[in-house]
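Missing here is one protein chain; the remaining ones are kept as they sit in the complex.
Chain lettering (A and B) follows the sequence in which the chains are written, and residue indices restart at 1 in each chain.
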Amino acid sequence: MGDTVVVVGAGLAGIQVSHQLADLGLKVHLVEKEATVGGLSAHLGKVFPTDDCALCLDACEELFSGHHRRCQYRSLLGNQKKLNLHTLTEIKSIKQDGGRFSVSLKTTPRYVMLDRCVVCLECINVCDVEVPDEMNLGRVMRKAIYRSIPQGVPLAPVIDMNSCTKCTKCVDVCKVGAIDLEQRSKTRTIKADAVVLATGVEERSPSILPGYAYGLCKDVLTQRELARLLDSTGATNGKVLTASGKQVESVTMILCAGSRDLNAIDYCSQACCTYSLKHAIMLREQGVGVTICYMDLRVPLHSHSFLERARESDVTFVRGKPDHVIVHEGSPVTIVEDTEALKRLEIESDLVVLASPLVPHAAEKEVFNSFLGDYGFAARHDAPKGIYACGTATGPTDIPASVAEANAVALEVYMALKGGA
Amino acid sequence: MSKAIEYTYFPGCMIPFRLPHFELTMREVLSRLNIELVADEGHSCCPEPTTFTGVDFEAWLTVGARNIAVSESTGRDTMALCSGCFHTLAMVGHTLQSDSKTRERINKRLKRIGMEATGEVTVKNILHVLHEDVGLDKIRKSIVQPLKDISIAAHYGCHLVRPIEATHMDDAEDPMWMEDLIEVTGAKPVDYPDKMACCGAPISPSDEPKSFVLAADKLRKIRDAGADAIVLVCPTCYTQMEMQQKKAIEHLGPEFSLPVLYLGEMMALAMGMSDLVVNNARRYHRVKLQPLLEKMGVGK
Partner (left out) sequence: MNIDSLNTSRFLRNDFKPRLARCELIAVTPTSISSDLEFRNWILKQPEGETLLRCYQCGRCTSACPIAEIDHSFNPRLFLEKVILADESLAENQLIWTCLTCEQCEVRCPEHVKIPQILILAKVRGLVSGNTPETALDRARSILSQGRTIQVSEPMLKTRDKMGLPSLGNPPVKQLAKALKELGLAEKLENIKSIYGGDGDE
């Protein structure tokens, strides 16, 4: 039996399963389509249950004991011998080949050679091209050569060829010759004995959801977008401003916006109640008034402190699912029935934040189709032999559950390949 | 010209006797498109879906099913011009089709008069016929007097569109078929907030002031969006938004008026049959059409 495993997706679950397998002596190829690892967690600023900084959070066993953390750039992620990290890489095909798999990968160019770059960042300083920074809702500018997350692994920058003018200033300033504007895409095929899908989830865009004015009003955001505003390394150092630059004084949150709804996504995304509470508490710390409209609050026991702290910090809870948001003089007004007081409310606020459902990344790619079950989540059971899945690829959940599942799957893979049974 | 395509015409009560200019204009428009409407004397009131349902729902189903049975016996697709009739026939047909218990119960009653309804007949509204069966391309060819420089807002009305599983319209929140037809006539479709908002007419028997508040709010939103006129399909919406427009708007304060055209009128104008509209304008329109017609370059 061979010992090569391909892990698809370098979010926290993918990182964790890769660490574990590499520690157990297996050869791991960790494949990530973005330029840096971290997946959705890298967008969240802080993560529960420990309120830890999430920007470059590395998965590790001690993550949730409350007294130990590991950052990506201090971990072995980039230089563990048994662990090969492929960023900017997508899976083109997975072919069953006897008892093994032929996994073909396509890597799009970074234009910065990882084995040469010393991360002096002079290239970013000399670049003249400025474009809106999508990581910060386009509210600040970034260069054509940039790092979307300052400490994201790999640390080397990436060039956005759509905006690069090929002026070659970065090439000239680089003293180690790390930049190659003519870099080409590369394909390679890996023979693997097991494949682990850790493809994760993303927030569904609420623009297709009628009623909540998302896209019509720039002050209607999703929770992930709010996390970007709250991030202390973000555009406003964590200060929450409206799209027009005004200090936000009040925020209304709509939970289950497009979840548990037969017209949209009918499952519960499980993590949004807790991260909405986390954001509510952070907003209260800035003195911002917060109203949460909910049907019921589904907070797992290990995160219950967030609910208690939100109540203690005078977050207003309204039990009712809002139907729509109207835009009144530029500001969003949430229409909701307070079902406990039997009152129809029109809540004016500076921001409306939607807890949008988490939907599987894998469903977008045909190559994974045959491994997916309901809603496009990877099947936990009934998967073909040698195909495994963990983290939110199997269904939305929070980080502790994702990491736990990654541990379990690492053992399963190890048993299957090396267990000698 | 080849033989006309025939539909069984379900007339209902409002259009043939209160607002016959609806039937007149649409018959002429359809005849230009080689379609003939064939009435069947066996049909009765649909029955209307806004109050009779709440008096005796079972009787509503039974009378509706009898009408469906009549339609089924004609062997043609049935088309109702009135949105209320369409809604009733579509709903009853859908119920007969999807709920076997109800179908059996109702058919026991119909058996006494020697009839049976399966619900398998296709019931269409005028938008199905124009937009789907005839098609925009064919209609475009019959436009001889494009309604240039005119902005028209579409009012669909609830019962034409909902529930979508029975009406088989394009969308329950944002239908677009009528806008497509406006565009084909050469006019500019106007979008406005809360397009699917109700005209208020159904509650006029129980709470007229509230029904006027809704109508006035809707008319104001359409006016604010810059429309020269409203086009609609439903005779009940027409009564509320045209015949009662003045009364409704008085509820809102500053007065204005907004011409309302029946879909058949709009199309007749664009197909060069303006006489049909002009000759009946005074009798069936309380809001003066003259300024609108002048803007279109029609009539004196």
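Note that a contact is a pair of C-beta atoms (placed from the backbone, for glycine too) under 8 Å apart; a residue touches a chain by one contact, two chains touch by 3 or more.
Worth saying up front: this structure is predicted, and the values here are computed from it rather than measured.
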For review purposes, identify every residue of chain B that touches the missing chain, sorted by number.
11, 13-14, 16-18, 20-21, 23-24, 27, 39, 41-45, 47-59, 61-63, 66, 95, 99, 102, 109-110, 112-113, 115, 158-159, 162-163, 172-173, 196-198, 200, 202-207, 210, 213-214, 239
Touching the hidden chain in the full complex, which residues of chain A are there? Just list them.
211, 256, 260-264, 295, 311, 317, 319-324, 335-344
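Definition applied: only the chains that are shown with their structure count from here on.
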List the centre-to-centre spacing of chain A and chain B in whole Å, with centres computed as mean CA coordinates.
49
